[in-house]
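Note that this complex is displayed minus one protein chain, with the remaining chains in position.
Note that the chains take the letters A, B and C in the order they are written out, and that residue 1 is the start of every chain.
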Amino acid sequence: MKTSVNLAGVELKNPVMTASGTFGSGAEYSEFVDLKELGAVVTKGVANVPWPGNPTPRIAEVYGGMLNAIGLQNPGIDVFCERDIPFLKQFDTKIVVNVCGRTTEDYCEVVERLTSEPVDLLEINISCPNVKEGGIAFGQDPKAVEAITREVKKYAKQPIIMKLSPNVTDITEMARAAEAGGADVLSLINTLTGMKIDIERQKFAIANKTGGMSGPAVKPIAVRMVYQVAQAVKVPIIGMGGIASAEDALEFILAGATAVSIGTANFFNPYATVETVRGIEEYMRRHKVDDINSLIGAVR
Amino acid sequence: MKTSVNLAGVELKNPVMTASGTFGSGAEYSEFVDLKELGAVVTKGVANVPWPGNPTPRIAEVYGGMLNAIGLQNPGIDVFCERDIPFLKQFDTKIVVNVCGRTTEDYCEVVERLTSEPVDLLEINISCPNVKEGGIAFGQDPKAVEAITREVKKYAKQPIIMKLSPNVTDITEMARAAEAGGADVLSLINTLTGMKIDIERQKFAIANKTGGMSGPAVKPIAVRMVYQVAQAVKVPIIGMGGIASAEDALEFILAGATAVSIGTANFFNPYATVETVRGIEEYMRRHKVDDINSLIGAVR
Amino acid sequence: MKIKECCTVESQECIAKGIYSMWISTKVIAKEAKAGQFISLFSKDGSRLLPRPISLCEIDREGGRLRIVYRVAGAGTEEFSHLKAGDEVDILGPLGNGFPIEEGKGKRVMLMGGGIGVPPMLQTAKDLGTDTIICCGYRDELFLNEEFAAAGDLHIATEDGSAGVKGNVMDAVREDHLEADVIFACGPAPMLRAIKAYGLEKGIPCWISMEEKMACGVGACLACVCQSTEVDGHSHVHNKRICKDGPVFLSTEIEL
Partner (left out) sequence: MKIKECCTVESQECIAKGIYSMWISTKVIAKEAKAGQFISLFSKDGSRLLPRPISLCEIDREGGRLRIVYRVAGAGTEEFSHLKAGDEVDILGPLGNGFPIEEGKGKRVMLMGGGIGVPPMLQTAKDLGTDTIICCGYRDELFLNEEFAAAGDLHIATEDGSAGVKGNVMDAVREDHLEADVIFACGPAPMLRAIKAYGLEKGIPCWISMEEKMACGVGACLACVCQSTEVDGHSHVHNKRICKDGPVFLSTEIEL
């Protein structure tokens, strides 16, 4: 039974990855799961310099999910390279570094700095709805998507994953723009911009007013977008948004995702990633699937 | 205690309305609730001629909500005027007719036909994601939104509510376009395009492949959009998307909605509308609010 | 009158592999219910909001009790299968039109149930009286068969041939030479299709109970339509609402 998948030449032992920002750099959840069982670990977004993030409260629970406006708090690329990459190198899993920035130059600086590091893929976050500069601003205009992809590619040694925002009219337009700019892989979806109001205190539930929505509640939107993008581009897709089980993951794979990321589910089930790996194998046995690649995009 | 609100000159005894397509023309739910307790009844979309709608399965349950692709099945304006308007006239509540069409002419024909009918407001659905022609095609481009609004206004006697789609990059752009075209009121959100795949049968869960997502799961996105639109336009807003209780309704009102519509919640609680009316009154008493209008947009 | 009622589970037992029988005590619904109608049960988990339609298997109108027999098909029915005597369950009902018992009076009626379409025929048999032919089709394990044997002239078909005729209900009809003036049936679409064809061939009216995904259950949302041969009364197209205009239709009314 073959469970390995290929993302732009990088072979993952299975299609299950973590979603950036929900798994730190793996240290915290390594108390719960053996990281070598995962296809890849995707790290929290890292910038050229440390970012303090947003004021608290940074999160709020919503029906079937949550809002977050962490604001990309991160220690900057230097500490990251010194501490987090060596930690992850201990495990037999692929390392995907999620990159954020305020300007194109910020992104490129991080990407260039990573050329000499033992990381497998870079995920460029142009879709964070929780920061004023950078993030989503790059991800809602096809011209900007194409331009930043092209620029980042100039500096990158590793294959580039462009992470798309669902807060757009037509996700296929952004996907095609990223592909035109040279993206090797696409990942989607980042969070949907949402808001919660505390009616008793008559205040916004999170300090940033809006936050990014994630969790099981967003899954149908994510599956739809993965399906649409799979019909529109040739590059492989990493699907995410509400995945909490093998059943959820398989929905994305059947819709056209080559790999999947598990995010918010880690918070309510720290074993969600490995349980998904095992559940996919169980499904393959039950449905007599020899190669997981035959499931990718099988529902059309 | 004043609970009445004003929508373009139409005084609703309270801000609680039904969401189009979830309440028929009131007959079915009048077995559960007294329609005169509602601010208004909004009817299922009606076109110039009968529409058969989409093949089944037309709906699927999703986490915290549902997908639907009914496809605007309706008996056409003639039967509607003959049967549904007289039925609703029996009750002391406002009548809002939701209008759909394939072309601008279709919409205008219905709107014109209604000039002589005792209906209070017209809601123009330019945001249905489940039909190939008409619907959302009009609602994702600001120029098209403005043009159809302007055209419909030419024929309308009653004030016009333009119903906006959440499947857009910037909802405020659509809101401003509708306002510029002469919309008297805006309503949002219609459903979010979603997809569900049955992994056991390896088939789409609904025949139409995609469906419109509604229910509690979409509420944070809807509240965010209502808030954004309230900052962007002057016309009153009808908020909807996942409202199932007075608490939910108050979130929309505090975010800037003058009235609210209850949709999917009717399916899991046929008393949801009247319970919301009572819950809002209870909240006003507890928070010593004399006039509900003082809550509209109170959180900024 | 339809109502959403918070009811109490009176008893529950597993009567075959994955098949449960539950008696529910109601204040209103049982009093008003008819054979062939259904109720919708609500999950207690907020992630599963739509009610699950389940047919009435028995109605104790005086005692205010309802019996449902259902198969665990997914998470909702799985949840219901864990309910114990004394637990509460929200139900909406009674829904739909039910079987037209009056159409059977004084005639030779055949009741046909296939798979999880078997249960609703029990109350139907009781309401018709004991003069009926009952034909139940199962995959393998039987359930409710003893109760049906007591309610009429029971014929059984099993797909694996472990009991009765090997095959489906139509095989039983042929092998056992069953004849009737009118048929009431509930079961999977292929079975209903075969019954419709048989009814046309023999010139006998068949009342069949249909199934479709539902949201409102009361006729408001237009989710649960089936194609009708004539223009329907509601939307004036060719779509009848199973929850409201059905679930029981004359087979010739419906495209199958």
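Definition applied: contacts are C-beta pairs under 8 Å (C-beta built on N, C-alpha and C of every residue); 3 or more make two chains touch, one makes a residue touch a chain.
For clarity, every value in this text was computed on a predicted model and none was experimentally measured.
Q: I'd like the shown chains that the missing chain touches, ordered by label.
A: Per the contact definition above, the missing chain touches A, B, C.
Q: Please identify which residue in A:15, A:101, A:194 or A:216 touches the non-displayed chain.
A: A:216
Q: Which residue, A:48, A:68 or A:93, contacts the hidden chain when the whole complex is considered?
A: Reading the full complex, the residue touching the unseen chain is A:68.
Q: Need a quick check: the contact residues on subunit A for the chain that isn't drawn.
A: 21-24, 28-29, 31-32, 44, 50-53, 56-61, 63-66, 68, 70, 73-76, 79, 215-216, 264, 266-271
Q: For subunit B, which positions touch the chain that isn't shown here?
A: 63-64, 216
Q: In the complete complex, the non-displayed chain touches which residues of subunit C?
A: On the side of subunit C, residues 44-48 touch the unshown chain.
Criterion: only the chains that are shown with their structure count from here on.
Q: Count the C-beta pairs in contact for A-C and for B-C, then report the pair with the higher count.
A: B-C
Q: Central chain, going by Cα centroids?
A: Chain nearest the centroid of all protein C-alpha atoms: B.
Q: Using mean C-alpha positions as chain centres, tell me how far subunit A is from subunit C in Å, no decimals.
A: Subunit A and subunit C have C-alpha centres separated by 47 Å.
Q: Would you kindly tell me how far, in whole Å, the mean C-alpha position of subunit C lies from that of subunit B?
A: Each chain reduced to its C-alpha mean, subunit B and subunit C end up 35 Å apart.
Q: Can you list the subunit A residues in contact with two or more other chains?
A: Subunit A, residues with two or more chain partners: 63-64, 216.
Q: Name the residues of subunit C that each touch 2 or more other chains.
A: 46-47
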